[in-house]
Structures are given as structure tokens and as C-alpha cells.
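What you see is the complex with one protein chain gone and the rest in place.
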Amino acid sequence: MMNSMIIGKYVPGDSVIHRMDPRAKLLVIFIYVFIVFLANNSATYAILSVFTFSLVVLSRIPLSFVLKGLKPVIWIVAITFLLHVFMTKEGDVLYQIGSFSIYEGGVKQGVFISLRFLLLIMITTLLTLTTTPIEVTDGVESLLGPLKKVHVPVHELALMMSISLRFIPTLMEETEKIIKAQTARGVDFTGGPFSERIKAIVSLLVPLFISSFKRAEELATAMEARGYRGGEGRTKFRQLVWKWTDTAFLAAVLVLAVVLFALRS
Amino acid sequence: MDIIFEKVEHVYNANSPFARRALYDVDIMIESGSYVAVIGHTGSGKSTLLQHLNGLLQPTSGTVTVGNQTITNKKRQRDLKPLRKKVGIVFQFPEHQLFEETVEKDICFGPMNFGVPEEEAKKKARELMKLVGLPEDVLAKSPFDLSGGQMRRVAIAGVLAMEPDVIVLDEPTAGLDPRGRKEIMEMFYRLHQEKQLTTVLVTHSMEDAAAYADYMIVMHKGTVWKTGTPQQIFQDSDALAEIGLNVPETVRLKKELEKKLGITVPSPCLTIEETVDAIQKLFSKVNAHDE
């Protein structure tokens, strides 16, 4: 249910993409986000699409999974497409309905922009499908490491992140329990008038907050008892290993950037 | 109000790759006015079973009949609300459901959800204080200023305030100290006796099951393993041991004594009092024999 929605996003596997260093994945995506905007003609968009789909193939994740990630944004894409189709007045007129004319340039523009959008979503979906949240956290912590020098609490932020990830399923379970208990006391979580809905939500949120605070307090005590006193002098159990494949992927995306730059019109 | 389960099955996340059958082939009857203990390991289906008693869960197939209301997988959740007033559930760690600013408001919350006027609910809350063993001035306090044991009692009062015909208790004494445990169990037993309140106790404690229940349902791996009176259930300690359950210590003592002394103790020895009586009788008989 709720669990499978959030945590279930990661699809375990042992593909090249799964085994990539999360830092490499994050860097590839970071660069990709910029070079997507370089594409502006059929050739560049084609190359970009081929690159993206090859990554999906390499991840050995069924395309349908990746496409599912597009579902929530499909309306936005559709609206963007239509806006471009109707607003752009370039090239030959393809079709005319009353005072509306659809131009060739509009359709082209619509397809390009939608494609750009879809490719971006696809590649980020691919990241979450092939990388555990904790790997992402580790990757972010490592990449932001240099910011420690300017007193950004990178370690603390990463720890917060990882503890939140750890507690999501616990809180989901707790939420479900409280909903059940309050339902048994006559609360209707499925509908009813507005005022009753507010009451229902309060009867869920107050116990949830109180228990979360208690958990946080106990967790802090347990962490202290186990010798936690900030990031200083700490060693790390989870280790990120940069492999030659990571360098290769990074190189590939840079080559892609150069090619796109050369072929754009 | 009898509760009848017919061929009840429950599958979590049905029609998904995560589907898990938690309950199947459950045919049971809980008679009005009885005290029924449900025992079984964690994961035996006990807690899924109890959520069917007031329609929190609907059977995937089969029917649950509570009084004159039938629950099937076709009922809409909304229609099940009236049932929840009749069957109150005290969940494990019920203090986790407290949320109002005052104890009084929290106790009145349940009944008022079912349309009981505020004044009446407040009156009920005052009466309940005594029953659950709390001083009346607690009513004005915030539930979060109370000790764990007191919060538990307030939460229990909150369920009792709905004046259910059936009360379902899921490990109601977990985490309490021995005195607290005993007081709570005695209180529910008194309620059961005085008001003929149908009581369903889900517990890990064989001692509590033996001492209070007049009927037992033993769950194992998602279905009913055996039903009967405590005496019947605890007769065959070897069979129980096979599914990883024990007999109460009183029964264990009786069996050990029978083995060692080569006699039969006629009493079922379900409570400490019964056991002490039985042993005393053993010795007085010997005395009589001697004379």
C-alpha cells in the first residue's frame, strides 16, 4: 500500500546501472539536466533519446516501470504540448479549424518540449528505480562534502535524511494503527462534512505527533548512549567505491554534451 | 449479540504482487455474554481476526455476522459505523490514541461520534473514572500529564464510554507492571460478570486465558486450530507444545504432580485458587486415609 508507493520505488537488481556509484549517477543527471536544453532539432533530440533509452536498457528494468514514473506528469506534458501547438505560429499551416490554425512549427515545438520533459522525468525515475534512498543520501553527502569547510552541516543533514528514511515505514505503520483505533471510536476517515473531517485529521495527527516526539527523544537518548557526538572523528561503514565504469559513464555524458553542442542548429 | 464467522478469509493487498493470506477457513461463534480468549503466536492471524469483529477489516470472502448485521466484502465502510458502537476495541497500547486537551473530552470523544449528547457523555465519563480506578479530578487534566498506567486507564474508559455490547481486548495489559496488569484484568472480569458484557480477549498469557475465559479459540498459521473450554484446550499440553504454545503454570503443576505422585488430580486447576484447593484436598484425603 503506502509502503510500496514510497519505498517500493527501488527495484533491486544487479545491472551496470544499479552498480554505479551513486555519486556518478547524481553527476550524470546533473549534467544531463543542463544538456537537455542544448537539443533543439531532430538530430539532437534523436541522439538524446537514444542515449536515455540505452540507459534504461542497461538497467534491465522493464520499460513499463520507467513509463509508470511518467504517469503523474502526463497531464502537464499534455498541456505543454497543446500550448505549444496552439501558440506557436511558425512554418506552414497544417490544419485549420475556424479561427485556429495549427502550424508545422507548433507541432514540432510541442513534440520537442514534451520530449525534453519526458526524457528528464525518465532519467530521474531511472535513478530512483536503481538506487536505494540511502545510496542517494550517501552520494549527496559525499558530493556536498566540500561544503563542510564553509560550515554547512552536511553530515548532520545526511544523518537526518537517513534516519527519516529509516522511520518512514515505522510511521506509516503507526499511522495505520491510529486510523484503526480512531475508526473504532467512530471517526469516519473516508468522508463526511468538512468540520468532521477536520476533527478526524486532528484525532490522527495529534497522537502521531506525540508519538513521533517521543520516538525522537528516545532515539536521541539511544544514539547518545551509543556514543554519538556529531560527525567529528567518525568513521563510515558504508563506503562508496568509484569504479572505471563510473568514469566511463561520466565521460559518455560529456561526449554527449559535445555532440549535442556540435549538432544543434 | 452473537458473533458468527462463516468461511472467513482475509487476504491483504489482494490482487497485487504483495498479496498475503492472513486468515482462511475461519468458522467460529462467539456467544452473547461469554468471555472468549483468543490465543496464538504473533502472526497466527489473531489481530486480523479481531479487526473483523467490528468491520475495521472486511472478509475477502465469507461472512461475519454481528447481531443482526452481516459483514461481507461488499459492504461499504460507511455502513459499518453503527457496528463500531456495538463492538468496542481496546487496542494494544491504547494510550497512543489519546489526543484531546482534557481527559474528559477524550473519553467523551467516542460516544459523541455516535451521537450521544455531550452532557450524557460527561456523566458517563465521571462514572467511568471510578470503574477504571482513577480519581475524578483527573478528568480536567491533560491526558499527556498522566503516567503511562493512568493513560492506559483513560484510553480504556474512552472505549467503555461508548457502552458497547461487545468489548474486544488486544493484549490490554502489555507493558504494565504486575499490579497494573492484575487490576486491569480484574476490572474487565468484573464488568463481564456484572453487565454480562461479551468479552473477547486476545492474549499471550495462558494464565489469563485460563483464569477468565469460558471459551477459547486457538489460532495457528491463519486459521482456527482448535476451540473449546480452557479445560479442553489445556488438557493436551503436548499438542499445544507442537504449535509452540504452553499450558498455564497451574496446569503444568497439576501435570507434574500427577506424574510424580502417580495419581490423577480431578480439578482442572485453571486458577491459583483451584490449584491450591486441589493440592490441599490431596493432603486432607491422605490424612483421612491415615486415620
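The first chain written gets the first letter, and so on, giving A and B; residue counts start at 1 in each chain.
In the analysis below, a contact is a pair of C-beta atoms (placed from the backbone, for glycine too) under 8 Å apart; a residue touches a chain by one contact, two chains touch by 3 or more.
We take it that contacts and distances are computed from a predicted model.
Enquirer: Given the options "Recombination protein RecR", "Succinate--CoA ligase [ADP-forming] subunit beta", "Energy-coupling factor transport system ATP-binding protein" or "Aspartyl/glutamyl-tRNA(Asn/Gln) amidotransferase subunit B", which would UniProt use as the protein name of the unshown chain?
Expert: For the chain missing from the view, the UniProt record says "Energy-coupling factor transport system ATP-binding protein".
Enquirer: Indicate each shown chain that the hidden chain touches within the full complex.
Expert: A, B
Enquirer: Where the complex has a chain not shown, which of A:95, A:209 or A:228 is the residue touching it?
Expert: Counting the whole complex, the residue in contact with the absent chain is A:228.
Enquirer: If the hidden chain were put back, which residues of chain B would touch it?
Expert: Interface residues of chain B facing the absent chain: 41-42, 147-149, 174-180, 204, 244, 246, 249-250, 252-253, 256-257, 260-261, 272, 275-276, 279-280, 282-283, 286-287, 290.
Enquirer: By the contact definition given up top, give the residues of chain A that touch the hidden chain.
Expert: Chain A touches the missing chain through residues 133-134, 162-163, 165-166, 169-170, 173, 214-215, 218-219, 221-229, 233-239.
We adopt the following convention: only the chains that are shown with their structure count from here on.
Enquirer: As a quick test, compute the distance in whole Å between the mean CA positions of chain A and chain B.
Expert: Result: the chain centres lie 46 Å from each other.
Enquirer: What residues on chain B touch chain A, complex-wise?
Expert: Checking each residue of chain B against chain A gives 13, 16, 18, 51, 54, 56, 77-78, 81, 84-85, 88-89, 91, 94, 96-99, 109-110, 113-114, 144, 158-159, 162.
Enquirer: Which residues, counting only chain A, touch chain B once they are in their complex?
Expert: Of all residues in chain A, those touching chain B are 1, 4, 174, 177-178, 180-188, 190-191, 202-203, 206-207, 210-211.
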